[in-house]
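The other protein chains are all here in position, but one chain of the complex has been omitted.
Right after this comes subunit A.
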Amino acid sequence: MCAAASLILGGVGGVLARRPAGRMIVYGGSLAIAVVALLAALAQLALGIAPDPLVVLPIGLPHLGASGLGMQFGMDDLAAAFLIIANIGGAAASLFALGYARHEAEPWRVLPVYPVFLAAMNLVVIAADAYGFLLCWEVMSLASWALVMAHHSEAATRRAGVIYLLMASAGTLALLLCFGLLAGPAGDYAFAAMRAVPRARWIGSAVMILALLGAGSKAGLVPLHVWLPRAHPAAPSHVSALMSGVMTKVAVYAFIRIAFDLAGPPAWWWGLVVLLAGGMTAVLGVLYALMEDDIKTILAYSTIENVGLIFVGLGLALAFKADGMMAAAALALTAALFHALNHMLFKSTLFFGAGAIQHATGTRDLAQLGGLIHRMRRSAVPMLIAALAIAALPPLNGFASEWLLLQAILLSPALPQFGLKLAVPAIGALVALSAAFAAACFVRLYGIAYLGRARGTAAAAAQETDRWSLSAMIVLAALCVAAGLLPGFAIDLLAPVTHALLGARVSTQAGLSWLTIVPVASRQNAYDPLLIALFIAISAVIGALALRRFGVRITRRAPAWGCGYQEFGPPARTLITQYSPSGFVQPIRRVFAGVIFRAHDEATLPLPGEAHPARLNLRWSDPAWSLLYAPLIGAIDWLAGQTNRLQFLTIRRYLAFVFMALVALLGWIALWG
């Protein structure tokens, strides 16, 4: 049923692609189909309906293995969980786009590709053979690339497009090799056959590393992340939301599918590798985010952080699984999956809000914004909820999943390997550090964009966004609150997934009193967001009532104290007495980024008597570029330069090359044939 729905989705894309005026039809249709697919996936997970048998299409690679007749699609429990994520994100983005996309200058560059992108993401998740998977994966990459290039007139976008295309190809290459190893000499590309084949330990390990590279580059693991903060912000905002919220989750799905389902029993060091990659990604991602001034780039870097957290959960789950601690593995995997869902919810909201800001003010530069809460009263509320949620603050959903992750870390001293024993506490510290940085990052984003006074004329004249966009933001923010207050339902919803992958599940939460969550029954560590939210509300009301009863109720307005600069002088001067975004983060930059990013502030102050303004010069370099990519590009350049000589040889030398190649091949046959 779901396969059919998704195929219709692709069909809609194909049919309506040629109608530039069909904004309502395309986005409305996408919305409806995403909701249908969402309901189908929800029904399967929540009601425990057995999955439909695999649908085998009559198209595919001919003559490949026993079942190589055609592409296979089917929705098992893992696929259903990710279909929920993909289709909530897809539905919300379509709803947002119903209003937002009317500002698109060249809608024909977005409209035909958008449904194809949605359909491809759905199809990747439900593909049940490697050929179908890789085909849809490439369609997904290309469709998102086309969407990134929708605004191709800007030079930065074109550069982002090139880097994205390169990284996507490299990632797919890794996945291609990975599936080649999985299929083995028999060459059966169906997932069911791959699961059944026993394989050597080193092949399984190679498969895991390749999957980490392939899926990790799409998800944004450091140092494979360099394309992400360039490409995600360049796309239209609803597409950015999909790329950050959903496409990275599809990559996470690919990693889970391969590492947990297809690669066979894990070795203990798999977990270590994934943990280190995840922990590093989490902290570096959010540090990058703190250094940036462009709202959408900040959000893209924060996506990298959250992907890191998800991979920390997956790494823990792999380590627990390798040591046979299935209940703990189920907890860690549940935390990762729940965080994937949560990240889709709040990150999409934030990207929608960034889109609304960009449309309202024409800029994404934090240094030009300020005071938007007065002009965009309604959209400021869902943005605030999403900012609180992504900063991992209770009682919202970001904290619920991080709490589960920390509970899983608390179970890990039982892991026997010394490498893990040393690494896991450090990873725990990195997770805590990234959560604290995320709070600073989103105080900065929200506080500077929405609060205070406008730092530019555009921000002072901003208008509220349209109703469609607003409703999409409100729906997602409401889901953030719901998932935060009732995490037990989400945990129970994910239980069949962990059961299918690990044979264990987090104990049922539904029957616990006060809707609390107790992930490990023997430890009784509990968290009850509903009750705590209730207490906070009651306490706040008690405080307010007491003040009403006993206190003075008069409230007056007066200018704030700004050492005299606030009221006098031209507006441009009084407005910059506020903190700037880079000024806000200067202490953190000085303490943390000095070493990692070689960040350096250089202030040139005017001498006494001079009239020109003081200048602050801020320099920092990206270690991923300077340490990894720049040498790599240099090496490739050098190699290309060397090979270039081969173009200008004489005919004798070419003939000599051909002859030597022939001799070498004959020699090969003689020796091993």
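As a working rule, a residue touches a chain if its C-beta (ideal position, glycine included) is under 8 Å from a C-beta of that chain, and two chains touch if they have at least 3 such contacts; residues count from 1.
Here is the rule we go by: contacts and distances are computed from a predicted model.
> Can you pick, from "ABC transporter substrate-binding protein", "Allophanate hydrolase", "Formate hydrogenlyase subunit 4" or "Phosphate transport system permease protein", the UniProt name of the chain not shown?
"Formate hydrogenlyase subunit 4"
> I'm checking contacts with the chain that's been left out. Which of A:Ala155, A:Ala510, A:Ala558 or A:Val595 qualifies?
Within the whole complex, the residue contacting the unshown chain is A:Ala558.
> Sort through A:Ile25, A:Leu42, A:Leu410 or A:Leu628 and give me the one touching the missing partner chain.
Residue touching the absent chain, from the options given: A:Leu410.
> Can you name the residues of subunit A that touch the chain not displayed here?
Touching the missing chain: residues 370-371, 373-374, 384, 388, 391-394, 399, 403, 406-407, 409-410, 412-413, 418, 421-422, 424-426, 428-429, 432-433, 435-437, 439-440, 443-444, 446-448, 451-453, 514, 516, 523-528, 531-532, 535-540, 543-544, 547, 550-552, 554-563, 566, 577-579, 583-588, 590-592.
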